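Subset of chains shown; positions unchanged.
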Amino acid sequence: MKPEDINICILRIEGTNNEQEMYDAFKRLGTKPHLVHLNELSSLKPYQCLMIPGGFSAGDYIRAGTIFASRIKSNFMDELNNFIKEGYAVGGICNGFQVLVELGLLPGNPKGNGTITACLSRNDSARFECRHSILKHVSSKKCVFTSLLPQNEQLIVPSAHAEGKFLLSGGKKAYEKLEKNGQIIFKYVNYKGETNAPYPWNPNGSPYNIAGICNKRGNVFGMMPHPERSFFSKNEHGYSGKILFESVVKYIGGTF
Amino acid sequence: MSDVAEINLEVSDFELKKISEETGIGLSVDELKVVQEYFQKKGRKPTDIELQALGQAWSEHCCYKSSKYYLKKYLFHLKAPQNINVIKEDAGIIEFDKDHAYAVALESHNHPSAIEPYGGAATGIGGILRDVVCMGAQPIALIDPIFFALPTTKSSVIPKSVKHPKFIFSGVVDGIRDYGNRVGIPTIAGMTCFHSGYLGNCLVNVGCVGIVNKKDIIYSKVGNVSDYFVLAGGGTGRDGIHGVTFASKELDDDSATASRSAVQVGDPITKEPLIHACLEANEKKLLTGMKDLGGGGLSCVVGEMALAAGFGAKVQLENVHLKEKDLKPWEIWVSESQERMMMSVREEHLKEVLKIFEKWDVPAVIIGQVIPEKRMELTWKGDKIYDMDLEFVTTGPSYKRPIRPVRINNEHNNYSEPENYEVMIKTIINSLNCASKDWVIRQYDFEVRARTISSSLVGHINNETHADAAVIKPLESSQRGLVFTSDVNPNTVAIDPFWGSAGAVDECVRNIVATGARPHSFADCLNFGNPEKPDKMWEFSQAVQGLAHVAGKIGATFVSGNVSLYNEGPAGACPPTPTILGIGIIDDVDDIITVPFKKEGNLVYLVGKTRDEMAGSVYFNLRSLEGGKVPKVNPYELANASAGLLELANMNKISSCHDISEGGLILALAEMCIGNGIGASIHIKDLLRGDISLFSESNTRWICEVESKDSDAFESNLQAHCTSFALIGTTGGTSLSITHNKRKLADLPISELIKEWQAPLWEIMG
Amino acid sequence: MGKKEVIVTVGLKEGISDPEGKNVKKALSLLGFKEVEEVKILKSYKITINENKCKDIDEKVKAMAEGLLTNPVVHDYEISW
């Protein structure tokens, strides 16, 4: 598939408000992004990638991402499960990550029955925090959103959230399993690259400094910081948030 | 017509006064007599809704009755070629590039925030967004200058009925955060100022800037006769009733309970789709006019839109969608419920407009139509309940109130030099008005929309220092950037309102120039005390002249603004506070200059003249010294220096730059060291005493870091612009060391500076 | 003497609009719960107090509620034990 044939659905409801920058990111790479309101979405068929942008969907009342997730659930969950099964890409940034977790799609469980096994809970500081994060790409596995980014490479990406502490049911074992599966993609680090760097490097208190994860197959991905906001801000090796978008476009181009 | 009452104005002065108080309309006896006369001619009594509408329209907040004389005389005639449509509308419109303009609005939400900080501040943000959206512009930045009593104030000195400043401060920040972040517009700049004079009367000023394609600019006026009025957004309720009349008087002990209905509640999740829907309908050319519902609610918006085009309006009030039952017609007419917009639409476009709002789940209803006569007529379930001439309603009174000059004391007693400069420097850096504001800044999403080139925090991650101005690149297709700063120093304005206000404009210009941008426009929010008190009115008139003294001579003028009077609480009047929002433009955002030192071994220059102008300085305040001279401004010096620095910036001859303001030279140097952890050795030679040299807050000064290879170019350019400068040191090392006329005054490790500078707000606010 | 648990429950006053409740109601009804007529949000603070350090708990809790947890202009609150 050529980039200009790739259709990307950027899904929004009231309060999702990072859709324009997500749109711009994909547009700059020559693909066809579409801003689609949940009320207008009739089918996922035309798309090869579904992106859930950041923001405060439905005000983030109750819990970040919950209302958006439950509306997706009641509208087109089966279709979304099939979309994922067919290998299409699904990404969630910030609020979008929270939505994917509340949908039970991340980290996802083997049975695929939509049980929620994780939560992005309130930051340890109990407040919204906007600051730049240094992220280390810790997975060796090829998540479709990071395939072009070498392992251990670091990116500088803005974080801006109040609920980003990644908690997993099942405790330490569950984390270890996630790590072993290569599902932990990004960790918060300091300038020295240490993956146990404390607050404020780890802005929310996530155990194991987890900033982003994918499902077992690598085609569903979520992260708290905002790569679309650092599309142009290169690190010393010339990588920027752009690499994530290039990765998924390359994946879709090569697969479908 | 039991929902509407007639009111008899043929009564004694005493009775008239009582009517004004009981109905809450806030008109004076003289003003009510004008109303009386008008209805005598009509041969009937006014209805309650008519009287309420007049109370709104003639309030200080809506008709600027005390201030417009001075504003017109000194500020409004200033001109700049880039101004497209200024002063007249909710937001000023200024040219951005060939095809685009930007919209600027700045307002106060002081009284509501003093009563209910969270809701008051949140709805302040909501209101200012509407002011920009109703010009057809996409909001791109929010700016929040906020002013409080010290959060360390002892509870024992706080009057009953006044909330602790800490509660107010954190409530205001929460409100701005929760609203701004939820609608997804970055709160990118502001100021956070503490002064004991804001006890019981905090100031919450909010600014917004938007970008608009020139062909999409829309004004607050209807198109033609028989256009329909479409009201969109949240339902109308009892919240915010008498908001403007409440903003037009002093707060007293009972305000908190008596003004509950003036409290407004923000609903950003209704607002966010409302913005999308309005902008979509406008871009599709389906609207003839648009205006937001702010102060005065429907009662102001309909008439103003109609009259602006030379017409009138007829409204069926029962069509307004409500969020609670049993509202009286007058309550519907004056309610200031949030998240509402008014549009005028031609018949052939009605359907399409309503469809757009339906898509976004935003209620929209038709409430009336434009009529040819300049008259307003309201009906309620078929009965006529309101019929007045629009010019009568909207003209309102205008006063030239008496003023009484206050003597300014420039003398001061002799005072000694500090015994220990290091201790004094740390005390300054650690004082609340100088210390890091990142406790506030980081609660706001300053990166959303992904167009933030530089925020208020610059330097190494998690050790950032303050920026002079924030930078946004509004368009995908252009490198051009807008630069934002907001400034005022109430300490100097309180002592000398003329020079203090002139200084606020100077500071805006300095901050913009320090970022490498040229000053392009200003907005002002003039927060003063009770205008019926001659000394307060004098402060106001002086301040306006001080602003005019500088603006207009540096290529930028005031394009919009707001006056907030009666800022007096149970603890007295707040210091006069003319907040200035300055906007600059830079051709390529890759060329911005930031504050932190960039490299070891570079030269450090002081640009501008330091004078013995210590009045209102942080240093004097900390030492409880009074008197002295307030820093003055020579606008021509400012223009020359700015031109010189901008030329140098264009030639890439400046590595970093910071203006000198509160805290003086020493704080500016410390902040430049903090950002990237690079120290400096500073050797000052001048004829001043050490403390004056380091701590004076004279205007029109900057510090520049320059590579040694560029020193000739730097010096000769400034000479050519008749601007004085001095080479004062070099960058490098891990400390900031200062000698003054060969005397060593201080040597402070950067790590210590960082600690002193970062900690205070976190320690107090948790 | 030991520890005491006090609950301060805070809600919005009658007549003050509650966007959070409104949005939760909307979400529930979009999820198919059409029988929901209204949702109001209450927040409770479960406060554990060291009785040894405190003479008049009643008074203290009231002061906490009024000084920090609520704004009497918009909130009602209730203290329960």
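Labels A, B and C are assigned to the chains in the order they are written; within every chain, residues are numbered from 1.
Everything that follows uses one rule, which is that contacts are C-beta pairs under 8 Å (C-beta built on N, C-alpha and C of every residue); 3 or more make two chains touch, one makes a residue touch a chain.
In this text, all values refer to a predicted model and were calculated from it rather than measured experimentally.
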item	value
Chain-type multiplicity across the complete file	A x1, B x1, C x2
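Following the convention adopted for this analysis, only the chains that are shown with their structure count from here on.
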item	value
Distance between chain centroids, defined by C-alpha means - chain A, chain B (Å)	37
Contacts with two or more other chains, residues of chain A listed in rising order	58-59, 61
Where chain C touches two or more other chains at once, by residue number	19, 23
Partner chain A, residues of chain C touching it in the complex	19-20, 23-24, 26-27, 30-32
Touch list for chain A against partner chain C, complex	58-59, 61-62, 67, 70-71, 74
Residues on chain C engaged by chain B in the complex (per definition of touch)	13, 15-19, 22-23, 67-68, 71-74
